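Here it is, the structure, as structure tokens.
Shown here: the complex without one of its protein chains, the others still in place.
Labels for the chains are A and B, by order of writing; each one numbers its residues from 1.
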């Protein structure tokens, strides 16, 4: 990248204070920035740290003369910085590369305008790839699957047959969409596979991390709602429905048929049991196992998950357990000595 | 799909009640079925729900005249429906596609009859692929590995060298069979790799989900017994042995050298410690960490895992901990007041 600070200001919005002709060639954190970089101060707490940065310019929430360098001032300097990062990231990606000669696009597949399909990617019969989609190398798109406009699919992703993917979706490497759900019928002590003939539907603006699995449903479909963000190593089982704008941090384990509401925040390494219904706006703390449905807005933690405050109290009580036992033993001893208690107790 | 109900009855078995000439064009759940679909009622509890289905015909466990549509009656309508799903699934897959011109099958590899090898898949020297095997695109089969008859390997699977895979095995996308076990020797504070020169052997009728890892053994072999089913994101470490017909739900973490018996049921997110021996027929509840060997038939839960009833009692006791502490404090207070207890206790 190379911009003048004035050009950056027109990207980020905000008010320029200082020399707009300064040349900016990179972005960095306050600690990591080098001369030529621009960084940001998102609040008063970081002003002190900003004094030591080597960045040549800063985005900030107010005019801070002691920083002694040009500033772009706006109400939300972090968001302004994100707008700049979007430009930087786009520059890195470059122009659409078209369909690579080695990409195997089936004759019966439909490819939109300005689509990139990378080397050795395979697009099967009947697949529909929307305008401006970027498919990196070594990706598999199964028969009849649809990929919406402006979606990006990174290398080594596998999208099985008849999956529907929305617009502006991002899917990271190693992720598998539409693998069979895990369903068996017990017949005479053996596991008879229940063929999984349903599918997966992913809404617009979803982002799915690396090495995630989203299983196809037995019948009907597994659904990921608009705007949902799913972190690495997560697992969305068959027939799950996840509501709009929910967020699943790494290693979310959503078991078969669970229904997760909208704007639910699921911290790392959380398990949700099959067929549980999680209400809109719930927050589930890290490492929790949710064995029951939750009403809207519930804030839970622990294993089994319970109201956050209850779990915190339990954690505090557990720390008191040694002194509770000592106290109980002491009381027992005295009561025996004083003859209040005759029987022998194991405590 | 398109069948008459009579044709479906000959697939599923059972007794046809009503018009056998009805045309069936799909399968669905009671809620999701559309006109033209067939669905199923697997017990009395679902009869009410079935009254509202839009399915054109149903498999059921008895004649239910109030459903007012043609039925196929059998003792196990769910199993009958599964038989139909098998036909539907087979139809979707279509005919074997042969070896794609872009598949790289080494000259020294042996390929059976009616085998499909998908685009850009690589089959290395000395590999042996049995009759009717389906290898999807972008699969890697290492040197000298054997894949048994009728096995299906989905896109992006990696099978390393000298692995043996049985018949009718299914391996889903992103799964890695035969990666090195995680073994190091500590020498002067550094980790010296123990080369993993053993292998993996997978029995007949095994199914392995997406993004699973089965590590090759240090010496000898890692073994997955006949009929075992392994869900997504599971990890079978080096030198593990898993007995026939066991089931590992998602995120099973079986550490090095553990021996799991036959017909063991391992719920989601269970860890089994290295070299533990888990007896036949054990059941291990979700989220458990098993740090010790278990006798046959044990039913355990928790972390550390304990007999299921004990863990449930513990969970119940933990819920009583606040009132236990309050009670203890009250007793302490009274005993102090009455002079039974002189000393000060922290409770």
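The rule is simple: contacts are C-beta pairs under 8 Å (C-beta built on N, C-alpha and C of every residue); 3 or more make two chains touch, one makes a residue touch a chain.
These figures come from a predicted structure and were not determined experimentally.
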| message | From the list A:22, A:47, A:79 or A:128, pick the residue that touches the absent chain. | response | A:79
| remark: Cross-chain touch to the chain not pictured, restricted to A:10, A:102 or A:186, is A:102
| field | Of A:141, A:305 or A:331, the residue in touch with the unshown chain | value | A:331
| query | In terms of residues, what is the contact footprint of the unshown chain on chain A? | reply | 27-29, 31-32, 78-79, 82, 85-86, 88-89, 92, 102, 118-120, 136-138, 154-156, 170, 172-174, 207, 209-211, 227, 229, 231-233, 245, 247, 249-251, 263, 268-269, 286-287, 303, 315, 318, 321-322, 324-325, 328, 331-332, 335, 340-341, 343, 345-347
| request: Extract the touching residues of chain B with respect to the undisplayed chain. | output: 104, 120, 122, 138, 140, 142, 156-158, 160-161, 174-176, 179-180, 182, 184-185, 187, 189-197, 211, 213, 215, 218-220, 233, 235, 237, 251, 253, 255, 271, 273, 289, 303-304, 313-314, 317-318, 320-321, 323-324, 326-328, 330-331, 334-335, 338, 340
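Please note the rule applied: only the chains that are shown with their structure count from here on.
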| note | Chain-centre distance (mean CA atoms) for chain A and chain B, in whole Å, is 25
